[in-house]
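The complex appears here minus one protein chain, its other protein chains still in place.
We just call them A, B and C in the order they show up, numbering each chain from 1.
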């Protein structure tokens, strides 16, 4: 068996998560490098996982001819540059979402990838969640016939630090982007969005120029309708549910509970709260995502989440942003006429 | 429409419940009499429900030629006498459970009923519960094939007064008797029981010569096995569930909740406790039971819970009692050879 | 006890339902009259429930000095006229929703009611559903703190006849109107709506000038956000759920099931579908609604759903209609400046 030799660029929380998943659950991959602009996380991750090389300069990773694929897990503003460099170095690429906040940079990156003929997978991990995937399979199998109405609930347990909010691109590009991708994964492309939102959780988020609670309605090209509800805070955990109503019935992906032990007394029955951390909530999804990428590289075929899949939710995010600002429905094609 | 003209004998809690159900939900019945040895409840019930006659002597009810059927809702020790008198007066009979604690009296009553050719229905209301009935229908429809294993959970929210415990005949004849009937309703006759039990809830129950927590295992004539768990106290309400495992699957009758509104916070999700009072838990069952009796009388056909159905659970209760005392499995035929 | 003497005007499905509920479950009321423009249902209902008087002319009911209150259960286009006549006759009024489709007629009716000093309750029965009421109580008790986000799911099992669709006023005035009332009941007044909708269930509904699937987002005066999803068809029954996310947690009113018996086999666990008919789904709500009206009349105090509560959802329906047509968010005050 020839293992896929991988370099990880960015050893922050998500980079370390992928590194561990590759080391423990993806025997088809071999980790050769860990890079991070800061020395400590790069070295520590390498040592802990028994990875031979570490560096503070990702170009060293790209220069190693043994490396076949890289994971880009750095901060968003560096994604485009590294994608383009990796493509030039003929490395296959897994890049965390969002590809970039600048649509022009995304375009350049996708063109570089295409020109180089390398594979690119974008990090929309929720597509690999077993519960959502099951819903998608039942939908695709026609179990509820033609879908009419999609409802995505997506609440975080607690807001991120204000410093992060400021550079996140706003709720639609940071949080709703996952739901936009999920909407496309399940019901295909969207034609128009209408966003409403407000600052209800924390006034500091408002001062940072963002909203913390939002509702986005979607009109799909298929004619179906959709609605995404987002909130930066839900005390009971990471609430992530999907419903689809269709001509023959309904599909409901509920929240998996950390444990299914209930307690009953005079006050009623009590179950566990939801998973608090997304890394726990989506543990299986992250592993399956890595497996899928490594498999795509080994078999040299189109990854399950393409560059275009990475770009469109960013466009949708800008459409939602404009909708909120201009207080009117916005067509996707207003942001990117090529998606008309 | 000729209404079935009914007299109620016994205006305690259960008598009043049946009276109200007949008055409100069974338009096919007409209440003519309320009798109770105590004047006040008889008169008050009659007045409240607009019933013309009340009396402290049930023989007045039996003497009224317009009365077609009586409900016997008096204390257990009077059931046999009244059944026999009612049969002699050619009245159809609904009698609360248990028919009697004395098996010889039960025999005499059943013979009297047979001789008179009147109808007799015994008050095992749980057979009319929509959830249990649904389970029974699915079972009978063969949805899980041959049944192998029956599990009945039956906990009361709180023990009855000790004064009642003393005259109740003990947990097996007072509480488990419902579960014995349910077992027969679902899987047919039982061959042998083994009972274990202890005083865990309240030492006073032990002093009254009873246990408050019990497990009874059943061997059905069909070869299937069963187990009943009973407890006099469950802080979270009236816990009444049934499971059947069979060759093709399982059936599960859960507890209906008073309302299905949940609350979530850091401690998890919380639902309502269960119904506390059996009259709420079995509200629909009590109404359906009365409808069934009135319908049987109108159509002069065998009621859905017969005299024999009333007798056998008493026999099973004595078998369980002997099993607990003698610390060994006891065959039903040891108590009543005719049921061998 | 002095009973409230009631006349029912309109003996169609909903009129008969209220008549039966009053007869069986509201001993504080006495039904004196049943009126219907068609003789048969008036007479049949009177006979079946033992009501002395019936008529094809509702003015006879109003002319009877013994009648204290009337229920108006006729077709929508007659509500205003009858309300005004009843007010003039000094009768207290329960009127089915919607008060009228014409806002000017509503205004006239409310003024007539006010002038006459009679009580008026409007038929938003869902406020009396035990599950929704429980949610409202927990909300009001502050269990989840300040509410941020309301989600109402409201699907019918199957579309009404096209003939009805044509006179219904459209989905927002016929179906969403209940959800608008619920939104106000839970979170107070709404400032702005945005509606999107399409014809997905049945093209005939489109030909009748209506949509059959819709999403309405709401901005509450409190700052909270809301979303209502509607569809005229859900194969699995009457799907009616409510969620509220707030600063301290979440509240979830689920669908009550007709029975809680599950079946398991190789294909998984299967529960009952939902109630199909709204009269079953809201059986308890309809009874509680009648009790509340009769109690308000007896105690001569403001009913729990006032005339203004009857009017505002109609205004909201027109706002949603305009939003759909003009493809933009619409403020409630655009329809009725007095609600600014």
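The rule is short, and it goes like this: a residue touches a chain if its C-beta (ideal position, glycine included) is under 8 Å from a C-beta of that chain, and two chains touch if they have at least 3 such contacts.
Predicted model, so just to flag it, every value in this text is computed and none were measured.
**Q** Could you tell me which of B:239, B:289, B:309 or B:336 touches the chain that is not displayed?
**A** Residue touching the chain left out of view: B:239.
**Q** Decide which residue listed in B:40, B:77, B:137 or B:198 touches the omitted chain of the complex.
**A** If we include the chain that is not displayed, B:198 is the one touching it.
**Q** Which candidate, B:117, B:142 or B:223, sits in contact with the chain we can't see?
**A** In the full complex, the listed residue that touches the missing chain is B:223.
**Q** Given the contact definition stated above, which residue among C:270, C:283, C:298 or C:327 touches the chain not shown here?
**A** C:270
**Q** Footprint of the hidden chain on chain C, which residues?
**A** Against the missing chain, chain C presents residues 234-236, 264-274.
**Q** Tell me, which residues in chain A touch the chain that this view leaves out?
**A** Residue positions of chain A that touch the missing chain: 24-25, 130-132, 134-135, 138, 143-144, 248-256, 258-266, 269, 272.
**Q** Determine and list the chain B residues touching the chain excluded from the picture.
**A** That gives, for chain B, the contact residues 146, 148-149, 151, 153, 155, 194, 196-198, 200-201, 213-215, 217, 219, 223-227, 229, 231, 233-236, 239, 243, 245, 247-250, 327-329.
Following the convention adopted for this analysis, only the chains that are shown with their structure count from here on.
**Q** Tell me whether chain B and chain C, two copies of the same sequence, contact each other through the same residue numbers or different ones, using over half shared as the line for same.
**A** The interface of chain B with chain C is built from mostly shared positions.
**Q** Among the chain pairs here, which one is joined by the most contacts?
**A** Greatest count of contact pairs is found between chains A-C.
**Q** Suppose a student superposes the Cα atoms of chain A on chain C; what rotation angle should they report, nearest 5 degrees?
**A** 180
**Q** If you average the C-alpha positions per chain, which one ends up nearest the average over all of them?
**A** C
**Q** Of all the residues in chain B, which ones touch at least 2 other chains?
**A** Touching at least two other chains: 264-266, 269, 272.
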